[in-house]
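One structure follows; several queries about it will come next.
Here the complex is missing a single protein chain, while all its other protein chains stay put.
We call the chains A, B, C and D, going by the order they appear; numbering starts again at 1 in every chain.
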Amino acid sequence: MSEISMHDILSLLPMVILAGGILVTMILIAIKRNHLIIFISTLVILLASFSCLVYNVPETPHNIGDLFIIDRFGLYFQALILFSTFVVVVLSYISLKNLFPQKRKEEQYLLILLAALGSGMMVISTHFISFFVSLEIISISLYSLVSYYRELEKAIEAGLKYMLLAAMSSAFLLFGMALIYAVSGKMSFTGIATILPDMNTSHTIMVVAGIGMMITGMGFKLGVVPFHMWAPDVYEGASSPISALIATVSKGGVVAALIRFFLMANLYHFEKVMLAFTIITILSMLVGNLLGLLQNNVKRMLAYSSIANLGYILVAFIAGNNTGLHAATFYMTVYCIAILGAFGIVTIISQSDAEATSIENYRSLFWKKPILATALTIFLFSLAGIPLTAGFMGKYLVLMAATENAHWLLAIVLVISSVIALYYYSRLILVMAKPPDDSVNLAFPTIRLGGVIIVVLLSILVVWLGVWPEYLMRLIYNL
Amino acid sequence: MNIPMEHGILLAAILFSIGLTGLLVRRNVIFMLLSVEVMLNAAGLAFIVAGAARGQADGQVMFIFILAMAAAEVSVGLALIIKMFKIFNSVDIDKADTMNG
Amino acid sequence: MKELLWLVVAFPFAGSLILMLIGKRLSRMACAFVGVGSILLAAVFTFIVGVGFLHNNPSSVPFNQSLWQWINVYGLTPNIAFHLDTVSLTFVFVITFVGALIHFYSAQFMWKDEGFTRFFVFMNLFVGLMLLLVLTDNLLVLYFGWEGVTLCSFLLIGFWYKDSANGYAAQKAFIVTRVGDTSMLIGLFILFMTFHTLNIQDILTAAPSTWLVSSGPAVLTAFLLLGGAIGKSAQLPLQTWLPDAMLAPSPVSALLHAATMVTAGVYLIARTHVLFELAPLVQSVMAMIGAATLLVAGLSALNQHDIKKVLAYSTISQIGYMFLALGVGAWSAAIFHFMTHAFFKALLFLGAGAIITVLGEEHNMFKMGGLRKKLPIVFWTYLIASSSLAALPFVTAGFYSKDKIIWMSYASDKGSLWLWLAALLGALLTALYTFRMVFLTFFGNSKTEPTHRPGAFITMPLVVLAVLSFAAGFIELPATMGHFTLLSDFIEKTLPAANTLHFSYATELLFQLISIATVIIGIFVAYKYYYNKPFPAAEPERNKLQAFLYNGWDFDLLYDFLFVKPLVFLSRIDKNDFIDLFYKGIESLMGALHKVLSATQNGKVRRYAMSIAIGTIITLTILLFL
Amino acid sequence: MNIAFYIASVLAIISTLLAITGKNAVHALLYFITSLLSVSVVFFVLGAAFIAALEVMIYAGAIMVLFVFVMMMMNMGADGVKKERALTTPSMWIGPSIISLLLFLEMFYILTNQTSQSITMLEVQPDAVGKLLFSKYIIVVELAAFLLTAGIIGAYHLAQKEKTIHHRFLQNENDNL
Partner (left out) sequence: MILVWLLILLMGTGLLAWLVAKWSATLSRLISLAGTVMYIVIVIFLLVEYKQNPVGQKWTVSFTHEWIPTFGIQLKLAADGLSLLMLLLTSFLGLLSVLISWKEIQKRVGFFHFNLMFELAGITGVFLCMDMFLFYFFWEVMLIPMFFLISIWGNENRIYAANKFFLFTQGSGLLMLLSILGIYFIHGHNTGIYTFDYELLLGTVMLPQTGFILMLGFAIAFFIKLSIVPFHSWLPDAHTQAPTAGSVILAGLLLKTGAYGFIRFVLPLFPEASHQFAPVAMTLGVISILYGAKLVFAQTDLKRLVAYISVSHMGYILLGIYAFNEMAMLGVVMQMIVHGISTGALFIIAGMLHERIQTRDIEQMGGFWSTVPRMGTMAVLFVMATLGLPGFGNFIAEALILMGTFLTNKTLASIAALGIVASTIYALHILQKVFYGKEFKPRSIADLNIREMVVMGSLALLILGLGLFPNVLLDVSTSSVVALIEKVNSLNF
């Protein structure tokens, strides 16, 4: 029942800046609607938050009640979220300019910031209530973001699907929490951990069941099999920057929260839970990649790819010890960069009347827009885990985690599914490499320089992390 | 007041299952939203029961947040439903299956 | 003087290389000059080296000359080195001299051919590799030459490559001999494994102390080496390539049959005689193969109409004699027959080549006839050679060499009455088909008019060879006729003398008389049936037996059925590699899985919700009940 | 009081079932409100009087009214029932019911396997809730504010009536006219 101290506020400063920024932006919108100004102010807010975060890293973890913990792990993920949001905001500007002819473009930035806020709070949550509310901030903002292009049939359809299923999964999540709460009387992660050893087996059954239902809720947000089916439709229906937002900010936050929940509540020793995760992971990797196999819609393909990639992250998560968690963190990072880049390219080359979703839009891209094609190739290689890209290092760490803990089955399934995945990544690359066919003259939109710059920077980042991952690894290993 | 906690949660479970059935069966999107509300309400009930069993206020706090979330969700959800009605000219959710594969 | 030995080998190679590199720019005359000259020089230097070798060397101590180390790998240290002893000297002599004559002949014979230069490149290479084969001191280098001559035979048989039949014949020659070569190579492996060297002399020295007579490895090794020899020397069952090889230009046939290639097998066995003596079983098999081959080939020869085919089968048959001799341990007899055979067979082929050319590429004997008057020089030389082949008593070289083999096949401790009978029957057949050929070609009515007369370069070698076919026999006379043993003494400085059982002078004489009678009978029968008889020029109708014999006992059909057909069949049904189907299967499986899973992704949100619900149920089931 | 709990429970279950199965949307909504009222009775019985009040006011009062508004906007009156019948045929109930039943059975199994502690329900006063809410959970309350903000912005954006024409090229044609 402690009051909240100044120290708490300070340690939450990045998020406070974000929240304040949302209010300021709202006021700005009220004063004068100007797309560019709002765009820039959003970027400034994100930068401020980010720099505040970077220069304010605490030496020791700081608890705010048992609701939040500000530690390096959480801050790392916050930074990742802010970074991803930044890219998404830049892409949003392009996308809105190209594809959203209506007025009232500015609310998208508000909603994006809200999602980032929710995600940022989620990764430092150590309590069911704070976790739930943060999660719902993301969900609610995403419902509107997905259908933001509200006159498009697909956007509304995707929004409805996402809303219904997310609410359903939230109900499961809540019911699971309630079960755990009912039996343990605790809602903070550490509280659960302290109660668990004293429980007899008949009580743990309820805890396990609660975790089971929470898996549904989290699994939905992660988009892992069998809770994955919304992903392709929503990715397709939402505009590309928002798809990227779902794939990075939403999923990244949930991954961090999941790791924190399992670590703090000390759930790793429930072998059945890990078994359930193992099955989910294996299914995600295989089903995700198989679904992507002959996919002609690039956004759907990326959705399936992200299903499988979350499977890879879960492999590291299951491995569990330091290696595994570092691997999951590292992989999440490189996955975010790559998927942001990929969606970025989709955004950039989209025509003004429709997004470039068909694989045919990418035909001969190598010869028409070599820089973009090269960048996309790098991102796809990274998602596929080919050396010289960050994805390779990520996959390598995941495999390392799996082998260290002798999860051979997972490792081998990962290998097999990676090979399957290669097929569709290379398929897209091969389409881009096709010689230009002069008879079919696809006009390319004027490419916005800002988009190109950000995509190129991302691809450089991918290559840099693929060749010289030591810096990031040290950062993660010191979490 | 000597109701076993299990009974309270059982009630919540029954309501939850009914809500789930409704969600899975109904094609009218309004009914689906309604079913979701049933499920959320059931989950809230479970929290109240659990909180009451311990004499803790945390369960009720959670319920309040669930309420807030339900309200926000319903507002966005209904807005979407209106949009859907305009675009698809129907409330049949199965009409909204243009994206697949 | 004998230090110049390396030059003997070097000249042909040099000739080949020069022609290969700058032949295009040289005039035809210059090419001929280089091509013929190189072999001629080799022959001259053989003479010089021979003199040097024999001079002040009464016991003919072998002479070794090493050039460079070819390979040096863990005990396998074959040198490019030469080992000159009486056997190799004999072979070198025959190869270079006969080779030189054939080259001489070729210079005119091939003059008009567009591949004149190429021809001499191959021919020189052929001679060079054969020399390497007989002179080397190491089995691996011997194998080098061994395969090398196969290559040259391939190139020369398919010399006129525009006709794909030639190509196929060449291919066949290569493949069939390669079967034998492989057997030999495995033999070499055993030798290397046992003796840790492939140096011939070392092996020969070490073998008797390492292996017991008739011990398993010894027999196996000898058997495998025999396989190699059989392939190269066209013995049963690998003889099928030789008749087809007749598609080569005639000088090639001459070289192939007389001096190089086919006699390599004989050389190999003679060279490694110790190994065969350790395996008496193999030796008797060898004798039997020889006996069988000489009969099989003789019968086939009798049914040919192509003059070169007759000669081809006769070669198989005559080499059968040599194998018979080797099999019964009559080493010097085999080499004696090799030498005489080289002379008369070269002559026969060159003669046949001359005839065929002047008749405008006519091979069919039944379309010839009456050439006695028109081509006198060819006729007389051909007659001498034929007599020698048929072993016309007393005056021909062939008589003395073959007689020795026939006698030894009975008299040797490994000989038997059956072998002798076979040899005798073979002699009858030889006489028969040889004179059938002579009578058909040179006597009777002329059916095809010669277009021109063979030139001097063609007739000159014929004459020289005729002299040799006639005279070479006198260096070795049987005990009953003067007992002159120049050659066998010479050879037996290197190879052991045959162990003959003791027979009385009368017995030997009796046997000789029988064989002489056989030959006479053979010639007489041929005279009876073929001299001056009118034959239809068209190919005769053959009954089944004749056709069978004509086709070389249908070995081709057999092999076709056993090997070629299955291979072609396999190739046809498995062109695209059935293993690939497995991977294709995986591919389609993945595609099918994708389709199935895609179908679940049907866009209906209730389905998605159901998936979540079912997922939850399964998760709970795992957690609760597993 | 116990009997009140069970009666309210049965009422809640029945009215929820009716709400879910109903063909007439307005009727269904009313059933659901009945259900919510029953649940609020349950809350009251369990000693959460404050929540019981919230349930009635916000859920039944505010949220359900939203539903009613929307239904009216869509004009789902007379022929709504007919349409609804066409949408949900009886056979569609089988599969989902089985799934729900399975889920329920599993939850039932969990609860029965739980050694009954027969916890007496303790009353929690509203002021305890209020204190907790505004001390320990103050940050979450702030977050909830943002949650609602998100809801408002979203609903505002989505439900807005569009005046302009969607596609640029159409718009240009318009200008030309």
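Definition applied: a contact is a pair of C-beta atoms (placed from the backbone, for glycine too) under 8 Å apart; a residue touches a chain by one contact, two chains touch by 3 or more.
What you see is a predicted model; the values in this text were computed from it and never measured.
*Asks:* Where does the absent chain touch, in terms of which shown chains it meets?
*Replies:* Per the touch rule above, the missing chain touches A, C.
*Asks:* Determine which one of C:Trp111, C:Tyr529 or C:Tyr583 touches the chain that has been left out.
*Replies:* In the full complex, the listed residue that touches the missing chain is C:Tyr583.
*Asks:* Quick one: which of C:Phe11, C:Phe82 or C:Phe154 touches the chain that's been left out?
*Replies:* If we include the chain that is not displayed, C:Phe154 is the one touching it.
*Asks:* Out of A:Leu263, A:Val415 or A:Leu479, point to the residue that touches the absent chain in the complete complex.
*Replies:* Answer from the full complex: A:Val415 touches the omitted chain.
*Asks:* From the list C:Phe192, C:Trp380, C:Tyr531 or C:Phe555, which touches the chain that is not on show?
*Replies:* Only one listed residue reaches the unshown chain, and that is C:Phe192.
*Asks:* Touching the hidden chain in the full complex, which residues of subunit C are there? Just list them.
*Replies:* Subunit C touches the missing chain through residues 68-74, 76, 140, 143-144, 146-148, 151, 154-155, 158, 161-164, 166-168, 170-171, 174-175, 178-179, 181-182, 185-186, 188-190, 192-193, 567, 570-572, 574-575, 577, 579-580, 582-583.
*Asks:* Pick out the residues on subunit A that sit against the missing chain.
*Replies:* The missing chain touches subunit A at positions 367, 381, 386-388, 392, 396, 399-400, 403-404, 408, 411-412, 414-416, 418-419, 422-423, 426-427, 429-430, 433, 435, 468-470, 473-474, 477.
Heads up, the rule we're going with is that only the chains that are shown with their structure count from here on.
*Asks:* State, to the nearest whole Å, the distance from the C-alpha centre of subunit C to the C-alpha centre of subunit D.
*Replies:* Chain centroid spacing, subunit C to subunit D, equals 100 Å.
*Asks:* Approximately how many whole Å separate the CA-defined centres of subunit A and subunit C?
*Replies:* 78
*Asks:* Between subunit A and subunit D, what is the gap in Å from one C-alpha centre to the other?
*Replies:* Chain centroid spacing, subunit A to subunit D, equals 29 Å.
*Asks:* Subunit D: which residues touch two or more other chains?
*Replies:* Residues 95-96, 99-100, 103, 106-107, 110-111, 114, 131-132, 137, 140, 144, 147, 150-151, 154-155, 158 of subunit D touch two or more partner chains.
*Asks:* Can you list the subunit C residues in contact with two or more other chains?
*Replies:* Residues 598, 601, 603, 605, 609-610, 613-614, 616, 620, 624.
*Asks:* Of all residues in subunit B, which touch subunit A in the complex?
*Replies:* Residues 5, 9, 12-13, 16, 19-20, 23, 29, 32-33, 36, 39-40, 42-44, 46-47, 49-51, 53-54, 56, 58-59, 61-62, 65-66, 69, 72-73, 76-77, 80-81, 83-84, 87-88, 93, 96-101.
*Asks:* Which bits of subunit A are touching subunit C when the two form their complex?
*Replies:* Interface residues on the subunit A side: 160-161, 164-165, 168-169, 172, 205, 208-209, 211-213, 215-216, 219-220, 225-227, 229-230, 232-233, 272-273, 275-276, 279-280, 287, 290-291, 293-294, 420, 423.
*Asks:* List the residues on subunit A that touch subunit D in their complex, please.
*Replies:* Interface residues on subunit A, with respect to subunit D: 1-4, 8, 12, 19, 22, 26, 64-65, 67-68, 101-104, 107, 110-111, 114, 117-118, 121, 129-130, 133-134, 136-137, 140-141, 143-145, 147-148, 150-152, 159, 179, 183, 200, 202-203, 205-206, 209, 352-353.
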